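With one protein chain removed, the remaining protein chains of the complex are shown where they sit.
For reference, chains read A and B in written order, and residue numbers begin at 1 within each chain.
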Amino acid sequence: MATASADHAHEHVHYTTTGLDHRKIAIWAFIGSECMLFASLISTYLIYKGRSIVGPFPHEAWTSPSGQKFNAILNIPVTSMSTFVLLMSSLAMVLALAAVENRGKPGYVGTALGNSKLWLAATALLGATFLGFQAFEFTSFVHEGLTIKTNLFGSSFFTLTGFHGAHVTVGVLWLLTLLAIDFKRGLTPKDALIVDICALYWHFVDVVWIAIFTLVYLIK
Amino acid sequence: MATIAASPTHAGNHAASETGLWSWISTVDHKRIGTLYLFTALFFFLFGGLEAFVIRLQLAQPNGHVVSAEFYNQLFTMHGTTMVFLAVMPLSAAFFNYLIPLQIGARDVAFPRLNAFSYWVYLLGGIFITVPIFFGLAPNGGWFGYAPLTTIQFSGGLNIDFWVMGLQILGISSLAAAFNFITTIINMRAPGMTLMRMPMFTWMSFIVQFLLVLAFPPITIALVFLLFDRFFGTQFYAIAAGADPLLWQHLFWVFGHPEVYILILPAFGLVSEILPTFSKKPLFGYHVMVYSGIMIGFLGFGVWAHHMFAVGMGATADAIFSMATMLIAIPTGVKIFNWIATMWAGEVRFTTPMKFAIGLVALFTIGGISGVMHSSAPADTQQTDTYFIVAHFHYVLFGGSIMGIFGGIYHYFPKMFGRYMSEKLGTWHFWLNFVGMNLTFFPMHFSGLLGMPRRIYTYDAGQGWEKFNMASTIGTVLLVIATFVFVVNFLKSRKGGTPAPNDAWGAGTLEWSIPSPPPDYNFAEIPVVTSRYPLWDVKHPEMTADLAHSGPDAMTITDAHATPVHEETSRKTAAELGIPMPFPTVKPLFTALGIVIMFAGLLFMHLDKFALAMTITIGGASLMVGSLYAWLTSPLE
Partner (left out) sequence: MTDHHHADHEHEHPTWTQYKWVAIVLTAITAVEVWIYYTPFKDSPLFVPVLLIMSAVKFAIVVLFYMHLKYDHKLFKALFTGPLIIAMCTIMALLFLFKKLSI
């Protein structure tokens, strides 16, 4: 059974059955739901793999009936870089959370480790860099002849990675909001929960990319 | 974010205005939101019923001329869409909202403003998808909207645009509510209420919330693909580009099958509350009822392709889905037996709610039998797409869900409005409903097996279908009369019914320990729960003597405000009791409005007004973001 602390004159902590915060439970339920969302997008991508009638194609070159030549469109080296960037952003995120949780503790006071603004900004910056890579990728694909309308590959690829990118964008905005709060009034250990929730969302978005990178880019 | 659990409250709680339109528009109280859902859903139920009535007028005789073929398509599409998304699901939501906090001993749901948001999105989405019928633009691709038929190539008007966007909007409502109730049920149960002491309605609802959060994403994606195809030229359902004609069907039914369990489990939960009350016995086999509900929920994700036995998936797929479908009949059948055992040797009182609950047990069984017949893929090849299927699902949805919901309405009306509904009118309603429902849908088994296809606007004479169709239409007339009786009863009883006490029926769960209707804070003191039937423990301990118990002193009462279960009679206000109440707010409403405007803007793209479309969409998005920001940065209470 969980505790509710005794009422103070100025503070009211709600009783909960588990001792956990509502919002943390809700975000995990949300993440569960998102598993099905991305499962549907990924399934469609895999179902349509190899079934486009016209190119460009992800891993093979193609010559159109009119004689125009297209290379395999996916760029593994560049995407490996962006994958690495996103993975590092998760590291920055855990450090941001640790900085907030341990504010004021020895080993964190006055050190880089304890600088929550640094790590929140780093996460947001790395996330934005990932988005930059995505933007670069999308525009170069369009230049190379692949749009969302071109074929099954284009439709399923841009929709899947676009949804992922939209999730990253929301995450970056969320991080910037936390950063703004940190500048305005400082994030204390009491704020650890709201940073934690952002972190869970952020890591999940990273984890989805791990799946996408393998299934879309590395497997032919 | 300012909405932190330990944020300071405002000591001077301003009392929300109790009456008037504004109090309803700005409410975040789960009971008011539940009431809003109830009225709105009943309205849509009537509207969907009217659509059905016109369908039956058209089909009463061969070569009917009541409506055109085109309008007929809109009628059956909207009848299905309305009944599933705007009537039955929201009627269940009315009960989730009203009842779950009361049953678990909580003061509200975990996220009251999100709760209000869910309702407003439902209302606005329901209006969005319903209004087009007045302009002859209603969705017309069936409630299941199969692509490629619903792609722009084959459905060029605005009809399907309304459908795609309407369903996306409604999906947001259901998902938001599901996250809310999952959190509420996990985290806001009164001390002593372990999961295995929760009332059965709350348990079934808990399972349904998980079905919602897992089933809606696939249809969200299917709809995204269709929206993108229709508006942005993608190829998801474009056969010429190599698309698979079955992609839509699979994605839709991965949602669609769990959806039908979403439609029935709440009604099952209501029956599991009503039967013990009017048998004066605890529910038989509580654990089995819980586990069978969980099995149904889980297995429900593994049977979807039984809606596709005629598409040519191959023998292996057909066999696997057949077996899974037969398997799922087992936990369902188990419930029927447990309900019968609950009534067996009980002191049965045949009140109106009891009649409806027993009606569900009988009629759902009939629907279940035809369901098992469909589960055999070879047999289904004859049955699919005929009226035999229409018979099945109306037995389980009308004989099942609707009967259960009506039972719930009669049962909980005293709690909600402080007055009983008329037993006399209720009895008339029940019997007219029972006879009407059977007269309408039983003949469809025959016309279906005689080959009458679904979704045809008329049929030729001489195929042996006439008398069955005429019988169905006469049955529909009885249903119309029955519904009229219900509406009269409902409206009259609100002000004129016999006043009801806390414990209107002699029931055993927590919601009956507080006044009818409850004060806005629900429980003056959070109770400590000692068994599955906490109120019977206090009032009729002999009835729960066989159940596992713990007395109040076996549990450390750690919440300073928790006390033993008792009937509360205090009529003090929240302020007098020092209970902080959430602030009323319209921010959820404006967020919902922003979302609907965003979608509505897209429609103008199909009217070749691109600039207008962008303006409206961006305007809607701004309203949504602005309202959401205001919402997230203001304190709850």
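In the analysis below, contacts are C-beta pairs under 8 Å (C-beta built on N, C-alpha and C of every residue); 3 or more make two chains touch, one makes a residue touch a chain.
What you see is a predicted model, and the numbers here were worked out from it, not measured in a lab.
Student: May I ask which residue of A:80, A:139 or A:188 touches the chain that does not appear here?
Tutor: A:80
Student: Which listed residue (B:317, B:336 or B:628) would be found touching the missing chain in the intact complex?
Tutor: Within the whole complex, the residue contacting the unshown chain is B:317.
Student: Write down which of A:94, A:128, A:142 or A:181 is the residue touching the left-out chain.
Tutor: A:94
Student: Would you indicate which residue among B:72, B:248 or B:301 is in contact with the undisplayed chain?
Tutor: If we include the chain that is not displayed, B:301 is the one touching it.
Student: In the complete complex, which positions of chain A touch the hidden chain?
Tutor: 1-3, 18-20, 24-25, 28-29, 31-33, 35-36, 38-40, 42-43, 46-47, 49, 76-77, 80, 83-84, 87-88, 90-91, 93-95, 98, 101, 113, 192-193, 199-200, 203-204, 206-207, 210-211, 213-214, 218-220
Student: So which bits of chain B touch the chain we can't see?
Tutor: 186, 210, 213-214, 218, 244, 246, 250, 254, 298, 301-302, 305, 313, 316-317, 555-556, 558
Definition applied: only the chains that are shown with their structure count from here on.
Student: Mind checking the centre-to-centre distance between chain A and chain B? Centres are C-alpha means, answer in whole Å.
Tutor: Centre-to-centre distance between chain A and chain B: 33 Å.
Student: Taking the complex as given, what residues does chain A use to touch chain B?
Tutor: Answer in residue numbers: 1-4, 6-7, 10-18, 20-22, 25-26, 29-30, 32-34, 36-37, 39-41, 44, 47-48, 51-54, 148-152, 154-156, 159, 177, 181, 190-191, 193-194.
Student: Which stretch or stretches of chain B touch chain A in the complex?
Tutor: Listed in rising order, the residues of chain B that touch chain A are 1, 4-6, 8-9, 11, 110-111, 175, 178-180, 182-183, 186-189, 191, 193, 213-218, 220-222, 224-225, 228, 232-236, 241-244, 247, 251, 254, 526, 555-556, 558-562, 580.
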